[in-house]
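Inspection log for the structure reproduced underneath, given as structure tokens.
Of the protein chains in this complex, one is absent; all others appear in place.
Residue numbering begins at 1 within each chain, and the chains themselves are lettered A and B in the order written.
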Amino acid sequence: MRVLMLGTVLVLLACGGSDEGGDATVSTSEGAADTGPRGNGSITGTVSFAGTVPANPAIDMSAEQACAEKHAGGVRDPQYVVADGKLGNVFVHVKSGLPAGARYAPPTEPVVLDQDGCLYEPRVFGVMTGQQIEIRNSDPVLHNIKAVPTENRGFNISQPSEGMKTTRTFTTPEVMVPLECNVHGWMNAYAGVKDHPFFATTGDDGTFRIEGLPAGTYEVEAWHEKLGTRTTTVTVTDDGTATADFSFSPTTT
Amino acid sequence: MGWILPAGASSYAGEIDWLYYLILVITGIAFVVVEAALLWFLFRYRARPGRKARYIHGSMKAEVIWTAVPAIVVVVIGILSSGVWNDIRGRDSVPPDALPIRVVAKQFEWNATYAGPDGQLGTGDDFTTRNQLHVPAGRPVVVMLEAEEVIHSFFIPAFRVKQDAVPGMTTPVWFEATTPGQYELACAELCGLGHYRMRGGVTVHAAPDYERWQTDRGSPTVASTP
Partner (left out) sequence: MTTSARVGEQRIEAAVHAPAHGHHPPFLRRYIFSTDHKIIGIQFLVMSLFFLLVGGTLAMVMRWQLGFPGQAMPGGGVLPETMAPGGVVLPEFYNSLVTMHGTFMVFFAIMPLLVGVFGNFLIPLKIGAPDMAFPRINMASFWIAVPAGLIMVAGFFVEGGAAAAGWTSYAPLSASPEHSGVSLGQVFWCVSLIVLGLSSILGSFNYITTVINMRAPGMTWGRLPLTVWSLFITAILVLLAIPILSGAVIMLLFDQTLGTHFFLPGEGGQPLLWQHLFWFFGHPEVYILILPAMGIVSDILANGARKPIFGYKMMVASIIAIAFLGWIVWGHHMFQSGMNPTLGNSFMISTMLIAVPSAIKVFNWLGTLWQGNIRFTVPMLHAIAFVSMFVIGGLSGVFMASTPVDIYIHDTYFIVAHLHYVLFGGSLFAIFAGISYWYPKMFGRLMSHRWGVAHFWLTFVTYNLVFFPMHALGVGGHMRRIYDPTQYEFLQPLQPINEVISIAAFALFTSQLIFAVNFIGSWFRGERAGDNPWEDNSLEWTVSSPAPHGNFATTPVVYRGPYEYSSPLVEQDFLPQTVKLSTDTPPAASPAGD
């Protein structure tokens, strides 16, 4: 009988133990101490696209009128954001070159991921480990947000009504974490999770700017959802601005 | 509110509805008879002082009657049902000229792939619509039902069609829509947090309109039905 009771107690303890792991959203990442070097150096650059721009697929939103109304004249899935040969929605980040063991505290303000007209805004964004991602629903329809990471713990949450806000964090660097909505199969977003603040996403003009770097030589990577990655190495001096340009071309020629 | 089925709009809705009403009448009679007897006994044989209940342990005759009558009734219902079932789901029940449409259920969408002008699935002129099923009126359609990750259930209430879509299986389910118009396609098997929103529209076209729709399709804005 004592054995039985011991078993009971162990099971209860096991349950209690797992309970505490439940609040991943609140726990901050290990990088609370902000000891990593910072400087005044920057990296800027332009991401260009050479070749014929593949057509973005049209989205059939006819079954979701509330969203279709926000896109007069039809809507296409913005996989390729190209203007004048410049490529937007490219995530550029310092891949290596920072001193080993450098730790950076995440900013207190969250990254906002909006769902508007059944599209994610922004579609591609960077976020630090431990930094909050505030997910908003600006549509009067159900969205679910499913993160399918390989390094982090995934989540799958829903926002059934307009105006809802939910925050989530990632704890491990991972480029990139795909986010999707299963109610609207076309909805995709990509989060670049880094343990330092040196990353940026190209705007519609294809440019980016990474600031606050200490002097050093860095490996910089550019990532595009369809076109893969490009890497280059730049040297940043104190107060200097280094340039890192990237060029993508269609994978299928 | 009530026991009346919503209007059916498929060739076999009438058969199913007939069986439903038959069972409704039979069970309705059984219900009234049993509950009335119960209430009457409760009133008639309520306890009164100085009275004793009848000392009786049973009646073989009564047992035979109330074993045989329900047995005959349910077996008759069973035989009638199996006839209808064989018409709808039996081996070789799918009409040979049925129009094939491939429907793949995934969390939380219905993707319908049409054969295109050549009438063959798996060829180059196939095209796919999302959450919008288009079928012709007056012609049998066989839906080749598949599921990507979890079980869903393909439910068009107006057509009296319900068939689970099971990952790893292709399940044929056929129906013949009779009345052009707009209907709803629902998921009837719990499939995750978006289950309640796994909704599609069904458009039944008159036969010539269906041909036109199939030819015109190409730009997704054409298929604009709320």
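As a convention for this text, a contact is a pair of C-beta atoms (placed from the backbone, for glycine too) under 8 Å apart; a residue touches a chain by one contact, two chains touch by 3 or more.
Since the structure is predicted, the reported quantities are computational estimates derived from the model, not experimental observations.
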Option from B:98, B:121, B:144 or B:166 whose C-beta touches the chain left out: B:166
Hey, which chain A residues sit against the chain that's not shown? 1, 4-5, 7-8, 11-12, 15, 18-19, 21-25, 142, 144, 146, 148, 153-158, 160-161, 164, 166
Touching the unshown chain, chain B contributes residues 1-6, 15-16, 19-20, 23-24, 26-27, 30-31, 34-35, 37-38, 41-42, 45-48, 51-59, 62-63, 66-67, 70-71, 74-75, 77-78, 81-82, 84-86, 88-91, 107, 149-151, 153, 155, 157-158, 160-169, 171, 184, 186-197, 199
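Note that in this section only the chains that are shown with their structure count from here on.
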Can you name the residues of chain A that touch chain B in the complex? 58-60, 62-65, 74, 141-142, 144, 156-158, 182-183, 185
Which positions of chain B touch chain A when the two form their complex? 106-109, 129-132, 192-194, 196-201, 219-221, 223-226
